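Omission of a single protein chain aside, the complex is shown with its protein chains in their original locations.
Going in written order, the chains are labelled A and B, and every chain counts its residues from 1.
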Amino acid sequence: MKNSGVFRSRGVSWLMHKLCFTLGSMLVTASAFGGNKAFDDGDYTVKATLSSPMNTIAGLTEWAQSINHVYGITSIVLVLVFFAVSIPLIYAIYKFRVSEDEDLINKKPPKQVHGNVVLEFAWTIVPVILLLFIAIPTWEGIFSRPVKPPEGALKIKVIGHQWWWEFQYPELGITTANEVHLPENTPVFFELSSADVIHSFWIPQFGGKKDVLPGADAVNQMFFTTPKLANPEKAGGEYYQGQCVELCGLSHALMRFEAVLHSKQEFDSWAKVHNQPPVIASELEKKGELLFAQCQVCHTISGTPSEDLEKQMLAMDPPAPKQGPNLTSFGDRRTLGAGTRKNTYENFAKWVREPQSIKQGATMTAFNLSDDDMQAIAAYLRFSTAKNY
Amino acid sequence: MSGQDHAVHETVTGIDNRKFGMWILIASECFLFGTLIANYLINKARGLVGPTPQQIYDIDITTLSTFDLLMSSVAMVLALHGCQTRDIKKFRFWTGVVVLGGLIFLGFQYYEFSHFLGLGLGLTTNIFGSSFYLLTGCHGAHVFFGVLWLSSILITSYAKGEEWFPSMPLEVAGLYWHFVDVVWIIIFTVVYLFVFV
Partner (left out) sequence: MAKNLPSTGIVSWLTTVDHKRIGILYGVTALFFLLFGGAEAIFMRTQLALPNNTFLDAGTYNGLVTLHGTTMIFLFVMPLSAAFFNYLTPLMIGAPDVAFPRMNALSYWIFLFGGLLLNFSFVVGLLPDGGWFNYANLTGPKYSPSHAIDFWVLGVQVVGLASLIAAINFFVTIMNMRCKGMTLLKMPIFIWTTLVTQVLLILALPVITVALMMMTFDRSFGTGFFDPGAGGQVIMWQHLFWIFGHPEVYILILPAMGIVSEILPTFSRKPLFGYSVMVYSSCAIGFLGFAVWAHHMFTTGLGPWAQALFSAATMLIAVPTGVKIFNWVSTLWGGHIRFTTPMLFALSFIAMFTLGGLSGIMHSSPPIDYQHQDTYFVVAHFHYVLYGGAVMALFGGIFYWFPKITGRYMDEGMGKLQFWMYMIGFNLTFFPMHFLGLQGMPRRIFTYASDQGWNLWNLVASAGAYITAAGGVLFFINIFYSLKWGKKAPHDCWDGRTLEWTLSSPPPEYNFAVDPEVKALDDWWLRKWDKDGKRLHPEVQPEIDPSTKHLPNPSFWPMILAFGILLLACGPFFNAKGIALSLVGVLVMLIATYGWSFEEA
């Protein structure tokens, strides 16, 4: 029965180590060049940090904090259970090991214990008790959530598209995309629906996620009270990242958005000026305004003819909503391509000329504009639409 | 499927392997039809256009076809009895009746489907139609398979002569046939009758 514990294949192991490292470094190197990158290339740092913009354990809203609370309790219980299993396991492995060279064939076997009713009963009951420590906060967490939107909550319709987010404020008459502006410390009520496939709406620091389903009778709701500003003195809002978390097709990875938290006054002034028509301040912007006529089949800017066109399209039978995001406040947005890239001239031009190189499968039409035209349309969209609030 | 797979050993439960296998298949099929029926119930009122259940079901015809299938189950019992008592005439006659009953049922189903098509309910007309055809079509396919199976036994009987009494294969086929019949009773109740409640 003695089995060879001899390390017979040292040669093979050496070879495997070599092969492993060579293969690994080859693949990583091969992957580091060529192709189109989806995001702006930031500084690459390999640092361990929990301060991710998508951090799930540093909740800012009451809801997110209550989730973190359940998570904390659960973690403590489970870490205890882990030790309760691993300490006896490691001890048993260490204590009761026998040498591989020992002749076990004729050695008297250990005591043949078939079980122990008391012990087995104990480790049936104890887990039940431990589970209650998890279950009770869990149920509290479930049932303490409101099932109806709180009174006076700010209603925002979230519409998922492949692969960008549309946000409508029905009470304010505002439609925007990929940036959802929120007043601080205010109850908000998101109504989630999808124009195409299933998406999932998630701002990790504000709470959990909820699926965004297609179908008129499959509208989900999410409510929470927005947190207070971390730095109330600073104007311009605080940005929190969100992202689609349900596989929704080709460019699912590139469907991000930002929640922008404002002071209440700032939010009110944002809401007031949002729909004002673009301010044409130069010849270039004027030219850009004319060029935008090509864009208005899919995009709308409030206070321009594209808005009338949208109304006409929606009045058709069946209604034909525009395919692209509303660009009324494009000049204010930090990013383009649903949070994929910074809103810079270079990225803008690349997006207009070859959207597929940034986001595969995007329905955006490629426009091969001359540099002059590109500067004009960029000036119009990036500056004329910017609002002062 | 076959009649002779390993019947060499006495079985532990005393139930023949083939018969036991059929019972297990039936357990699985219960979940299959359960899912189909649940799907139908969820979707029957969700059609956005076109005929609704109330508009098209013809309860008289379906009652007839249900009666036909029910009677074929009775015939199945008699056929098995004939086989077990080595009565070749009884075995062949009643097996033939079962096959005929199955064929008549399929005829009814063909008539019903074409009648519904005439009323404007196709497979893709609305989700009620899709669920209806998927459920009843799946059941019809089971009946068709049973007819093939039993007619194969009948033909084999004529090929093998008057001393061939396949009690166990016939019993297994009978189990299947009764199951398909029971499923129809449930479909008839849930799909056709509940509409008029």
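Rule of thumb we're sticking to: a residue touches a chain if its C-beta (ideal position, glycine included) is under 8 Å from a C-beta of that chain, and two chains touch if they have at least 3 such contacts.
What you see is a predicted model; the values in this text were computed from it and never measured.
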| item | value |
| --- | --- |
| Touching residue (missing chain; options A:L89, A:A230 or A:L314) | A:L89 |
| Given A:V197, A:I280 or A:A386, the one touching the chain that is not displayed | A:V197 |
| Hidden partner chain, touching residue among A:K108, A:K148 or A:K311 | A:K108 |
| Interface residues of chain B (partner: the chain not displayed) | 1-6, 8-9, 11-13, 15, 17, 20-21, 24-25, 27-29, 31-32, 35-36, 39, 42-43, 46-48, 123-124, 126-127, 130-131, 134, 138, 148, 152 |
